[in-house]
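Heads up, the thing below is written out as structure tokens.
Selected chains only, in their assembly positions.
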Amino acid sequence: MEILKANLLSPIALAFALGIFAKLIKSEFSLPKDLYTALSIFLLFALGLKGGVELGHATFDDVAWPVVVTLLLGVVTPLTTYFVLRVVGKFSVSDAAGIAAHYGSVSAVTYIAAMTFVKSQSAEPEGFMPTLLTLLESPGIHIALAIGAIKTAQPGQSLKAVLHEVLTARTMILLVGGLLVGLAMGEKNWGSIEGFFDTKGPVFKGALTLFLLEMGIVAGSRFGDLKKVGPFLLGFGVVMPVLHGALGVWLGSLAGLSLGGATVLGTMAASASYIAAPPAVRVTLPEANPTYYLTSSLAITFPFNILFGIPLYFRLSQALHGG
Amino acid sequence: MDTVTLKMVTLVAEPVLEEKLTSKLLELGAKGFTVTDARGRGSRGIRASEVPGESVRIEVVVSAKVSDAILEHVKQAFFPNYAVIAWVTTVDVVRGEKYV
């Protein structure tokens, strides 16, 4: 309860709520597109840089098992999503695969919110978490799209183009590139820009607050579609993340991740991508209804994780870490 | 002023299709194209974008033959599942031979 309250009163949760509220009262307000992009570029690049600097301190043994379980999650989560939707939800192949591409990938913002939250609970996560984030980003999308493309006999060429796009998209360039840059420059150089990029610093948190204000507006503008997607998807958007979150926390703990680290890995597994996945799905699986995958990932799962999921996964992690 | 009479095809589509559409245009014989960012509303308004209603507006000056090929392709490949509108006008183009 305390944990939930702490999360709900954090600047980012409140800013997110404000954004939703603005949409509910039909405000025209939203951040200019370029500001939104600028903030996401800053947040992702800072994440990568810091992660790279930290990665320099990690040994192979620290990283090995966490990497394995992360890749495992990248393979399992799209499959569970796909089959739940096909078998239980009776969705079409395209719709099931399209949604699976979202839940098999990860939402960087949700990840950042989790990192910020566990740090505020002084449960410092491992320094190499951004590395895991980059590993979880694309496999799920590839697997889900492959299933969909094969089953609906799509031309493979467009699939290849799409995967190249995912791998060279903004998120990947900034995260992976930032990691390498951070790794290369080392502590001393990092010191000269830490005041700007430090993921614990006020600039990062301030930018994150503004970004979540906009995310609230974006999510809120999807609420109108909630009635279109039917009760099953509403439930799915809450239950699926909890299951994936629990699995992630559990595997993370097995792999030796700390209280904070396991929480963040669980949050990653629970989160659904809404940046990399939507265009990829739209182009590869035209029959998949965007209202389904956008509403579930953006209007249901994303708010749920930001407001309630993260503290829940933290509680789970506490239990598994004998808390 | 001597000009060549050609067709101008205008396509308004959801942004994710820009790359797909423009490369197809060149493939079908267009010598170039002009794209502007737009927003709009339509009968479906479905979009795989965070900002609903975003569109790209693609203009292409081509011969009547290429124009038909483009419309044919768009009709088959995009109308079924995508938010696309296509219209054609007749234009007089300076240095028009350059575009056929």
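In this document, chain identifiers A and B correspond to the written order of the chains, with residue numbering beginning at 1 in each.
Please note the rule applied: contacts are C-beta pairs under 8 Å (C-beta built on N, C-alpha and C of every residue); 3 or more make two chains touch, one makes a residue touch a chain.
As the structure is a computational prediction, the values presented were derived from the model and not from experiment.
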Whole assembly, copy number of each distinct chain: A x3, B x3
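The definition used in the following text is that only the chains that are shown with their structure count from here on.
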Intercentroid distance (Cα basis), subunit B paired with subunit A, Å: 35
Complex interface listing, subunit A residues touching subunit B: 33, 158, 218, 221, 274-275, 278-279, 281-283, 286-287, 289-291, 294, 298
Complex contacts: residues of subunit B adjacent to subunit A: 14, 16-17, 20, 46-52, 80-82
